[in-house]
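With one protein chain held back, the other chains of the complex are shown just where they sit.
Now for subunit A:
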Amino acid sequence: MTDLAIAANRLRKSYGDNTVLDGVDLAVPEGTIFSLLGPNGAGKTTAVKILSTLITADAGEMRVGGQDLATDPQAVRAAIGVTGQFSAVDGLITGEENMLLMADLHHLSKREGRQVAAELLERFDLTEAAKKPASTYSGGMKRRLDIAMTLVGNPRIIFLDEPTTGLDPRSRHNMWQIIRELVTGGVTVFLTTQYLEEADELADRIAVLNDGKIAAQGTAEELKRLIPGGHVRLRFTDPAAYQSAASALREASRDDESLALQIPSDGSQRELRSILDWLDSAGIEADELTVHTPDLDDVFFALTGGAVVPTQNNQPKETAR
């Protein structure tokens, strides 16, 4: 697990005066799902295009699948599969012909090619539509065909650029299931998304890309702890107990109506223990204790500087949880 499937050091790319990627560092261990999260125009797609050999970087050292991108892009290509943001299927020919085209380009024999194509079409529920032109497929079907084509070569590293953008909820959940299955087979997945929920749901590690720079990197939990807003909430049923607790805990913010106190906390085990110890020694016993960590929305808005949106919008969400 210590081997890196993807490693990038000080990756830079600009178009004229417009700097798209400004010194990006990435490290993705083998067999994990890594999500590059960011608003539109943050540079996610550019990063994928560079790492998948589609375009060249201006500067930076990059290794994908252990191969140097600059010196041996062809070796990188042999290890990767790419499903781009815009469907990479040939709309003029049928789904099956698309699959056989991939089999031919991976130099499988006729028999093997037909077998692999049939298996993957079956697996992605496309057997019925196999003889129809891909241009007649729905968005979800095109995306499934796209991934099926990517899998023909049995790639060890798969780039998925916004794989669920524009899909309905059911297709999105199907896609998530597909992505999870890929990783259980040992494949490394590099995923870009603008949906926080998606990164939270799938990724082992998340990097937040904003304005060409990595604003933060870590697991979803680590990221959530990065920003303030987490708290421990103590709720009481007895008003007297509430009053005594409130006077003992001066730093807590009061919510007299629901008899609840909120103590700021990053939600870590260490802090939680010290809060509990403190409550014990003060003789306070709450009827209900809940830990609230900020969700990725909070993190995202805080890191990407979406100035107006955060607090008000997220309040109801937090209480709903």
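Simple rule for what comes next: contacts are C-beta pairs under 8 Å (C-beta built on N, C-alpha and C of every residue); 3 or more make two chains touch, one makes a residue touch a chain; residues count from 1.
What we mean here is this: contacts and distances are computed from a predicted model.
**Student:** Leaving aside the chains you can see, what is the UniProt protein name of the one that's missing? Options: "Heme/copper-type cytochrome/quinol oxidase subunit 4", "Response regulator receiver and ANTAR domain protein", "Transport permease protein" or "Hydantoinase B/oxoprolinase domain-containing protein".
**Tutor:** From the listed options "Heme/copper-type cytochrome/quinol oxidase subunit 4", "Response regulator receiver and ANTAR domain protein", "Transport permease protein" or "Hydantoinase B/oxoprolinase domain-containing protein", the omitted chain resolves to "Transport permease protein".
**Student:** Taking the entire complex into account, which one of A:L4, A:A27, A:A78 or A:A248 touches the absent chain?
**Tutor:** From the options A:L4, A:A27, A:A78 or A:A248, the contact with the absent chain belongs to A:A78.
**Student:** Which of A:L21, A:V116 or A:V232 touches the chain that is not shown?
**Tutor:** A:V116
**Student:** Write down which of A:G185, A:P239 or A:G283 is the residue touching the left-out chain.
**Tutor:** The one listed residue touching the chain not shown is A:G185.
**Student:** What is the set of subunit A residues that contact the non-displayed chain in the whole complex?
**Tutor:** Against the missing chain, subunit A presents residues 52-56, 74-75, 77-78, 80, 82, 84, 86-93, 97-98, 101, 104-109, 112, 115-116, 119-120, 123, 133, 149-154, 181-182, 184-187.
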